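Omission of a single protein chain aside, the complex is shown with its protein chains in their original locations.
Take a look at subunit A:
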Amino acid sequence: MLAARQSKIKLVIYGIGLGLIALAPLFLSDFRLSLLGKFLAYAIIAIGIDLIWGYTGILSLGHGVYFGLGAYCMAMHLKLTSTPNQLPDFMSWSGVSSLPWFWVPFHSALAAFLLALVVPMVVAFILGYFTFRNRIKGAFFSILSQALVIITVTLFVGQQGYTGGTNGLTNFSSFLGLNLQSQSTKLLFFYLTLAVVTIVVILSSLLVTSRLGNILTAIRDGENRVRFIGYNPVTYKVFIYCASAGLAGLAGVLFVLQEGIISPAQMGIVPSIEMVLWVAIGGRSTIGGAVLGALVTNAAKTTFSEAYPAWWPIMLGAMFIVVVLFLPKGIVGTLSHYFKNWKKPDLPASIPTTQEARS
């Protein structure tokens, strides 16, 4: 009964939030609107990270790679269509004489879109299957996922002739005949991103309340017990890791369509860890928290770094520390805790999260 009421409240809050964002074009400047569109794309990554970190307890510091792979897949298509029937400019500069074989499928927009989802999932499957099968977990997995970032970024920077090197891919003109610079296209992509976010929020909310979601939470709270009961955690962990990588790839597609550039700097160690921070600030183990975190953190980043560029890294660092020490459940988790207990002031201040309880 209570749970049903809570989920109704949640539905109303999600509805109001998404509705407000849908009205944003009415009162935001074009520049701010394109920023918001980008942040919405980030929110999709945040949901993905929340699924594996908040719900399954696996901290991946490599989601920048999946985001980047998705973005590069789409960017390769955009690059090919913006200079039809000739080599992309950076290839001729680097002395590559003919189009490499792995660029060929990207002539088709559909293939590029599908690959943007499939390539991150395949990479995630390979890394996830082997590490989870060998029961590498916790901090060890986090380090391995960082190694993945280093590998990928080094490759992308080093193979300049095939990937555009440090500069990445940019200078796109059109997508499916739409002019990427025009205001109407930008508005279209904004609403497209919002629609995708809505769908992802609904699907992932269904996922985490389902039986599968319960098993994921059980893996987070006591993996060995899950194993003893007779489930194979590897299957579930690999599944959710791949799903999360696919979401990051999807976010990459939407990002590159709006931003018009992707470079290795956007998929490195620093962005990968920042993505985790979005979830931590918004509130892990809540889908709404992931979305809110991505929007709030990035809005704060833009505001602060415009006003005090030198102070932003210190602010960001302080946020990491404050969230971990004082708000382990993030904004949404803390608010909902007080909301639930506001008539019962004598309860202990916080219920320990699983990680605290284990320590």
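We take it that contacts are C-beta pairs under 8 Å (C-beta built on N, C-alpha and C of every residue); 3 or more make two chains touch, one makes a residue touch a chain; residues count from 1.
The definition used in the following text is that contacts and distances are computed from a predicted model.
Selecting from "DsrE-like protein", "Bifunctional protein PyrR", "Urea ABC transporter permease subunit UrtB" or "Transketolase", the unshown chain of this assembly corresponds to "Urea ABC transporter permease subunit UrtB" (UniProt protein name). From the options A:11, A:104, A:147 or A:229, the residue with contact to the unseen chain in the full assembly is A:147. Looking at subunit A, the residues touching the absent chain are 59, 61, 127, 130-131, 134-136, 138-140, 142-144, 146-147, 150-151, 154-155, 157-159, 222-224, 269, 273, 276-277, 280, 310-311, 313-314, 316-321, 323-325, 328, 355-356, 358-359.
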